[in-house]
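Next up is a structure, given as structure tokens.
A single protein chain has been removed from this complex, and every other one stays in its place.
The first chain written gets the first letter, and so on, giving A, B and C; residue counts start at 1 in each chain.
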Amino acid sequence: MSLDLSWIIHWGLFNVVVLYGIGIFLPFAFYRNAHFQNLVAHGAAMAASIVGVVLGLAGLWAPEPVTFSVLSNLPLLTFQVRVDPLASFFVLIISLAGFAVSQFAMGYVREFENRRSIGALGGLYNAFLLSMTLVILADDGFFFLIVWEIMSLVSYFLVVTEHEKPETRYAGFFYLIMTHVGTAFIIVTYLVFYQQAGSFSFEAFRHPAAPLPEGFRTLAFAAALIGFGTKAGIVPLHVWLPYAHPAAPSHVSALMSGVMIKTAIYGLVRVYFDFLGGTFPWWWGFIVLAIGAVSALLGVMYALMEHDLKSLLAYHSVENIGIILMGIGAGMIFQSYGLSNLAALGLLAGLYHTINHAMFKGLLFLGAGSTLYATHTRNMEEYGGLIRKMPWTAFFFLVGAVSISALPPSNGFVSEWLTFQSLFLSFQIPDVLMKIMLPIGAAMLALTGVLALACFAKAFGISFLAMPRSAHAREAQEVPWAMRIGMAEMALFCVVLGLAPMGVVPMIDRVTAPLTGITIAEKIVSEGGFALVPAPDKGFASISTPVLGLLLIVLVPAALLTAVVIGGRLRKRFYKTWGCGINLKPRMEYTATGFTQPIKQVFDMIYRPTVKLETEMLEESRYFAKRMRFETHIEPVFQKYLYDPVVRVLSLLADRLRVVQAGSLHLYLTYIFLTLIILLLWVR
Amino acid sequence: MVIHPDIGSQLVNFCSALLLLTCFAIIAQRRLSACVDLFALQSVFLAVTAALVAFLTGAHHIYIAAALTVVIKAMILPRILKAVIERLNVTRELVLNINIPSSLLVCGALVILAFYITQPIISLGFLLTKDSLAIALAIVLIGFFTMIARKKAVTQVIGFLVIENGLFLGATAAAYGMPLIVELGVFFDVLVAGLIIGIYTHRLQDTFDSVDTTKLTALKE
Amino acid sequence: MNLALIGLIAAPLLSALLSLVMKSQGSMERLQCVHAAVLLGTMSVVVTGAGGGAELTVGNFLRTDALGAFLDLMLAFVGATGLLYALGYMGEELIRGHLSLRRYGRFFCFLNLYLFAMLLAANLDNIALMWIAIEGSTLSAALLINFERTKTALEAGWKYIILSFVGIALALFGTVLVYYASEHVLGVRWEALQWSELHRVASDLNPTALELAFVFIVIGYGTKAGIAPMHTWLPDAHAEAPTPVSAMLSALMLNLALYAILRLKSIVDPAVGTDFTGPILLGLGLLSIATAATFMLIQRDYKRLFAYSSIEHIGIVLVGFGAGGPVGVFGGLFHMINHSLAKSTAFYAAGRVLLRYGHKNMEGVTGLLRQMPLVGGAMLLSTLALAGLPPFGLFVSEILIATGAYVEQPWVAYTFLGLLAVAFAALVYQVFRMVLGEPKEAGIIMTPGGNRFAAVSLMANLMAMGYIGIHMPGFLSDLFIPMTRIFNSVSHG
Partner (left out) sequence: MIESVVITFVQAVVILAVSPFIVGLIRKVKARLQCRQGPGWLQPYYDLVKLFRKDVVASTHTSWIFTASPYIIFASTLAAVLLVPIFLSTVPLNFAGDVITVVYLLALGTFFLILAGLDAGSAFGGMGSSREAIVASLTEPAMILSIFAVGLTAGSTNLSTIVHKTALLQGIVTDPPPHLMALAALFIVTLAETGRVPVDNPATHLELTMIHEAMILEYSGRYLALVEWASAMKLLLFLTLISNIFAPWGIATEPEPVWMIFGVAVWLVKVSGLAVLIGVIESMFAKLRLFRVTDFLGLAFILSLLAIIFFYILRG
């Protein structure tokens, strides 16, 4: 058994690389026929991701990790990959999402034909998927850094696909700088390990020659949090995300938001639970939890104020990363108190949400991409009534919205519920402070959840319901089949993940077991595999999404039946909506801005909104307005108070230093002279 | 005939001291042509020193070096410089970056510095030319300082040549001369350098109507 | 093999003389193409010969060990592509009537002399003769920098001459001091100036003398290498010189000057111990990176931008050697070659842009990818390389250097990484503004001939960059192992 599994894994590794390689290079061979390039590139990507799924599953169930390495003749560098459960799980995520997204892309990139080189686009797309896969599989710090940077670079180029727009260039630049700074911190993390291990191989990181001193462990913790956090988009390092993700072509946004930021989660888990052996003080976990909670809340709050559909989704990525980190943070806290089965639970919740978010966020971005494809605008205020123009897209978007709002029996509900439970189970922690802090985290999670619901009610309601608000929306048409199928696949993944937790939990348990040293699957999955019981020994709580699903499926017809029984056959007449006597115009509809107005007022201490109202009265009477102009903005707090000052100081400094290069030869001679004197004196 | 080493070293040191004095003179002098003459004089002293060393040590190739010094540094280069000065009709440095008294003070300090720095490795030196290394370093530094303190291209060239003299003194007096081929190469380079600088000063004059190098500040941030 | 070595050095001299008598552009192009071919051929023989720690010697004048061969590799390869590029560039100027055929010929004469001087310096076994050769390169460069005879070119040339002559003079004083120290061990003999001998007896030499000598040499040759704060001539010269010359200055002369410093380091360290040279190089290196990063932020002229980036990379190399240890040294050397390839590519591209638009102001340059795909792409790729992004070797070397520095002194590594991030931001910001977006100006369309030469040189450099990126070909590692041995008793791996 083990033997042929390892064979499958080697086969998978080889084929994934080869197929993505084909996808990268072959399209350039057909530079004449853009359509053919499209097929080759994304076909190769789909094939590769199927192999990737196989690889991931095989890796999950392989009895022991499989490593494969190619020596390089550069010092300290080995191209080594390792397929262990953790890596396989993330490879699975990448490949599942990659499959559906590639399917979608086949239709979507038609929009770019004869505007862009489809070959370049497709090649970069494959390179992106490949680099992400390698980041996950890399088993050598140096190799990891190389593919990590390549991943960032490739994604940068995908972001600036439409680089004739200045805002796109800005977004790309901002992204590139942020991710590069983040990489610097990751380098520091690895250097800390290197000093004790004497090599960059992860194996050496796991078992260093001498144990790391406490200070250096903390340094590694902090550097990893900042480094990977930048990529993951935790507050306050999230600022680049709402710019970069929307700027990219939608199928790429789906991958960036759904998958790429997960590589950062992978990095964190790898460093904390694997390299640092899962032994750390409680406050590490608390910091992660706190950052997660803040990210979740602020993420959703800023999302509510967004009316650019893709930026809204990007902010929701910040929120969901926060939720994931809350799970992981809770797990870390439990781990530091030695409650390993709860630690496993927290980690499991986090990872479950990771795969869920990959799917529904991917789905939502694909939906946004479809609306963009159909209407050529990202502004929700110009949508409306799309549900009649593009029913399929609307339906799939609705599935995604329900899932991300964690409404039962969706997959988002399962993972958020598990997170809730792992937070509530804090009463087993000996320390009172933590006992209180975790429920507070749960409170913030609850608030986040409901705000997310409000946000997606807005997103779906304003975009797809009521009357078209612009010519764009009126002329919209349903998107090509390739795109619909792509969304359908994503939606299917969401539903399965929601209704079959008893299948998913044991899978993730295979990941957490080696990290926490305890397996909890058979304890959690009870009631003949129908219910999840996080803490069976406590009998704390349980859910069963299949039963809930069944219940709803039974009760909806029941309601129908009741109505028929009491009221008889349905007699229905249609008439246009009552508009206070005058007939209704789209301009009279509630806008997204109006919808979120109360929330903006309630949380104004966070939004710091600025409102500008200009009224122009009629000459005849100053009681009747001729024109009114209303403008409202929310303050970008983090840019204003965190990033702009840094930039300003740097440029000011640089400007001041111009005098150094003032052009005077005597000055230059003096530099040399003084350096000489100083060094001579130093020698003496 | 044989001269007692002490006396020999006395002589060498005396000559090198003269070299140093001429440096001070150059610093103190405003008139360009006078500066050039002083430089020529310094070169002569240098040649004498070299010849002395050659005579006292019997390292005969140094004679050639001495001869070259006289020919190139005491005759050819001063001629070129004089010609330049004639052509540009700049006779004197009116404005200085650093005025003369303070320049002299600085140079004094530099001499002390030079002795202070070389002090630990003097012991290596031969009895004959104990202090020459320090003096050579002093001359180099003073030449360097001249280039900073003066504005006109010509004076800067002179400063550069003074540095060269310091180097030569260091090479011959302190280390009994480099192998001949090296010396020749060095001289060749100095010559070419002088020529190129000459060309440049001409072009500067043609383009900017001035050799005041402080005016060259078009290129900056 | 020795013949090849001699050929390698003699070829530029010969073609310098010949190029004075060339009567037409075509014949000049043929001549220089042959010249380039000869360079590459002889170089490959020399490199393979010196691989694996062997040494080529001609009398006791020329001696090529791994380090020398490494320099030959860079000089010959970039020299060759540079010549081809220059054919395209100066040919364009010639066709536009900006310069006469005579001056066209003279340019190549100077250029070849420059190349000759550098190749000679890299292979001479004698510390003083090496000084002479480097001085020679300085002089020929002085003639090249204000070749275009504009006001600013003149100013740049003058500053270059004064500063680098002063520097070179200090270097000579340092050389004298080395001799001063060595003749007490080896006597007043020719051998007392020979690298090989100095290596042999290094540990017996007087430490203080060597320390003083090192200070003078670092400052002297450092001026030529553009190490802050002696770098001030560099941006002016690079901006004003004809672009092929800028490329060669950045890619070759800086490395040559570094080579001189490193040679001396390899002698000083055994005598004094690394904790003397280490701090000096680290300090100067970090200072250089900081200076360069700052001025790149506020840069408006793309040639100056690349010039400052050269200062930055020289600083990086210094940090590598200052950190020392097999890793640091390896990183430093690997950085040198990758930088010379990437930087020359960047300058080649910049030169094409300059020919097209006729100005060096970044504001006016946008949408290169659209307007000149090859040039824009080359500039993009070389910038990525210079910014230290994979799959280019500079990323690898920077990681190695950071590692070496961290093991030596963590805070150095932190500062290093921080400064690199700033430099990265500056460079990427400035260049991507030019490369991306929509073109603003039409510019002048260039002749196909020039374009052909440019394309060849660009592609050659890019391929080389890609080839030695994150996987090192065998012949290089054959050089690197003995080279690292020169600086550390232990070899890497």
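In this section, a residue touches a chain if its C-beta (ideal position, glycine included) is under 8 Å from a C-beta of that chain, and two chains touch if they have at least 3 such contacts.
Quantities reported herein were computed from a predicted structural model and do not represent experimental measurements.
Contacts of the undrawn chain with the visible chains, over the full complex, involve A. Shown as candidates are A:F460, A:Y607 or A:F673; the residue that touches the absent chain is A:F460. Set against the missing chain, the residues A:L407, A:A521 or A:L657 yield one that touches it, A:L407. Of the listed residues A:L71, A:V432 or A:V646, the one in contact with the hidden chain in the full complex is A:V432.
Although one chain is hidden here, its contacts on subunit A can still be listed: residues 385, 387-388, 394, 402, 405-408, 413, 417, 420-421, 424, 427, 432, 435-436, 439-440, 442-443, 446-447, 449-451, 453-454, 456-458, 460-462, 464-467, 527, 530-531, 538-544, 547-548, 551-552, 555-556, 558-560, 563, 566-568, 570-579, 584, 586, 588-590, 594-599, 601-602.
Throughout what follows, only the chains that are shown with their structure count from here on.
The chain closest to the protein's centre is C, with centres computed as averages of CA atoms.
When the C-beta contacts at A-C and at A-B are tallied, the pair with the greater total is A-C. The greatest centre-to-centre distance from subunit C, using averaged C-alpha positions, is reached by A.
The centroid of the Cα atoms in subunit B and the matching centroid in subunit C are 32 Å apart. For the pair subunit A and subunit C, the distance between C-alpha centroids works out to 44 Å. Note: centroid distance subunit A to subunit B, computed from Cα atoms, is 70 Å.
The multi-chain contact residues of subunit A, meaning those touching 2 or more other chains, are 658, 660-661, 665, 669, 676, 680, 683. Of all residues in subunit C, those touching 2 or more other chains are 158-159, 162, 166, 170, 208, 212, 235, 295, 298, listed in ascending order. Against subunit A, the residues of subunit B that register as touching in their complex are 97, 113, 116-117, 120, 144-145, 147-148, 151, 213-214, 216-221.
The residues of subunit C lying in touch with subunit A in their complex are 158-159, 162-163, 166-167, 170, 208, 211-212, 215-216, 218-219, 223, 229-230, 232-233, 235, 280, 291, 294-295, 297-298, 326-327, 330, 334, 367, 384, 389-391, 395-396, 399-400, 402-403, 406-407, 410, 413-414, 417-418, 420-422, 424-425, 428-429, 432-433, 436-438, 470-472, 474, 477, 492-493.
If you check the complex, the residues on subunit C that touch subunit B are 126, 128-129, 132, 135-136, 139, 142-143, 146, 149, 151-152, 154-159, 161-162, 165-166, 169-170, 172-173, 176-177, 179-181, 183-184, 188, 190, 193, 206, 208-209, 212, 235-236, 239-240, 295, 298-299.
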